[in-house]
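Of the protein chains in this complex, all but one are displayed in their positions.
Each chain gets a letter, A, B and C, in the order it is written, and its residues are counted from 1.
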């Protein structure tokens, strides 16, 4: 085990996978100098054939990812900020998510798309979207939202070695968070949620970086005598509904914490699944702690309260238990 | 009242609104000859200044809609098939949905985007998406999904006269459905669901053109002694949760019928809202009848069963009532 | 760029055979469509056959092509199996895409056919990616993108030229200028000459008569060779005409017309197949009788393919479960 910053865990995982398989290639805007630090050093190490700085042309980049993967490479496409996914959304939604089905399963599509997501740092509306709801609805796209350095490494390696398109979303500005990463070739399968804390009174499901505020809320709740179970989704597609359902079977109460806008959020979807499949276990309403249906404002005092925080999460959970 | 085909109701509403306000302009690919028939005759009537066939360049078209509206026009942008929304998604997600907030509310953005959606006609994966989940999650976009000629007219007029961006989605291939349209200047406010049938045993909420199969399911259920209430959303943003909640308060059971793919669908969101806000009224799980997380296949025998149909809807409702 | 050589006798006959095959297949698709035998619509390539045939004549199985909604011709010219294509368009399990794609998505990766595409311009970025892969393989493969004059107005066209020129990708851009961007006459939606657009990227650009199979063959020969030698992208504008509708179903649902019949008749007189036949006969490469025999053979192939398609089973509705993801439930 080694303690690493999350962004370092990503960088190490990229290095190891590119070392391991020479058909892994990576491209994106300024991946050489690396805006977030996740791709630092790769160009020097693997050379300009396998690591390419691209022009700014997201529409073509997402198409290229499809084409290069269809032609036999394992592609890593770095899209920088999540909002730029929209700029390249055509080939994501119309090609990447559909081409395997449309062609009768002729090909696998080993594509990993990396992008930073989320607000909280006054980057304003065009640099702070949380785009997984749209991706989840496409059907043909896996979505990974690691919250710890270990998962960051393990999920990224799985995504790169996998044979389906996977969006690997890094929580913006949270790359500095530190944690243990297992030594050796650490892989984390897609579709396995983590129980970060056990408790019998209420289940708190967190998406991505919401894990930390959720854990903090759980600690605050414990001080009030409420024991919360915290489940970190790790991946949204595939979604580990079994772990969530098993927890709800014990607690009878669910709060989903998601930094996406509320309408059609991951939280909505998880709530809907539980309201159907675990209805008889539920003893209280299913609560969502999300971002209101608002684009991120710049002023920090306006932006901050829009994001889920330990207080909102704890309050939601407490209401359920006390009801 | 006059009986009209749905597409005719749209064409009439467009004509009337362009007649009424000369600052209404319309553009899109082949709006002159009109793929779906909805914009037929407008170029002849209003001339090439106000009605323009454009080149194929969706990324620019959606940006143009924002720019022309910001500069004082009421814009109608026709995007033809919903999948092409993705091609122009950048300016939709990054500009249209955000520019009012980002600029501190300096402007209104009177934009109506028209597109046909949905499968069922062997147009395959790239011509049959149901894109409202992604639009709903953006926050700054209204979404109208009319299911009758009267609503088609009334909602379109409201959208055009409104001052916020509205996606007005026509159910593909279902423009031939006929119905009464009130005479005169018929407007239908956004955010008012319609109760298409009353019943006390179960609430069936339908999105857009799912109204007809849902009504059919209700009739089949009635034959088995189950009285279903059918609520047609009419608009997804704003969503008339009050009407749905009031119905669930009476019936205690909810099935949501949506032709979007399931994950993060409108159905998910409605289910989530009810699982929170009407939890204590619920007597049974909330069911979703949606399209599985699959891109539309071409072969009719494979495509058809993916879509919600009266049998699946009735079966879902019956399970709830019999449970 | 100059062509590497003129077509050999064998190549001439192959050209003609390919064009005739495309024509006969599509005439049959036309009939089957109007007879209500096809589940979806078809966008016919009739009149443009010289382009697909003239370009693909230079390609190997491991070269890549990306195509459009009007993609039957490219599929067949690149060596795709007519049976598998026709079965696909009938929505059958034996279709090249197991009935999941239909007319707009015929693909055969084993022959380098990345697929037809229902998104105008959708093939462009994909071809750039395939060209990147080809460059990395370093075996002289090329990637060819077929796209229409309408698609040339999509921004990805410029983006692809920039990336392609910058990285010297083995990318060949073939723009088929068939007079229409859907229902809009090309000049009502296109400014300037599309063939001028590559110049700013120092990409060689050639304009040819797209109904002259030999001219296309020669221009494509030079372009493909340029790419194979590692000299980067090139561009060919082939002027041609689609003598059928944008979509074969349009006659049933369009409220008006958008061209004169005389225009169609004009272009029918410039039919690329008749033209090539005439040249071949004039040059003593074959006789009209031989062409007739070739045609009959092709008609038999088409007949067999259609019989095969009709006799094939529809796909299992469960098939989709395995197709969204590889080895993963959807």
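Keep this in mind: a contact is a pair of C-beta atoms (placed from the backbone, for glycine too) under 8 Å apart; a residue touches a chain by one contact, two chains touch by 3 or more.
Model, not experiment: these values are computed from the prediction.
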**Item:** Among B:140, B:154, B:179 or B:297, the residue in touch with the chain that has been omitted
**Value:** B:140
**Request:** Quick one: say which of B:13, B:35, B:76 or B:102 touches the chain that got left out.
**Result:** B:102
**Message:** One chain isn't shown here. Among C:31, C:61 or C:199, which residue touches it?
**Reply:** C:199
**Request:** Using the touch rule from the top, list residues of chain B that touch the missing partner.
**Result:** 25, 49-50, 52, 54-55, 57, 59-73, 75, 90-91, 94-95, 99-109, 139-140, 142, 163-164, 190, 238
**Complete:** Omitted-chain footprint on chain A covers residues 29-30, 32-35, 37, 40, 53-60, 83-84, 87, 121-127, 292-295, 297-302, 305-306
**Message:** Considering the whole complex, not just the chains shown, which residues of chain C touch the missing one?
**Reply:** 153-159, 161-162, 164-166, 188-194, 196-197, 199-202
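Basically, only the chains that are shown with their structure count from here on.
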**Complete:** Per the C-alpha centroid definition, the whole-Å distance linking chain B and chain C comes out as 36
**Fill in**
Chain-centre distance (mean CA atoms) for chain A and chain B, in whole Å, is 29
**Asked** Using mean CA coordinates as chain centres, what's the chain A-chain C distance in Å?
**Response** 40
**Request:** Provide the list of chain B residues touching at least two other chains, using ranges where the numbers run on.
**Result:** 58-59, 83, 87, 124-126, 293-295, 297
**Complete:** Each of the following residues of chain C touches two or more other chains, namely 97, 99-101, 105, 117-119, 122, 155, 320, 323-324, 330
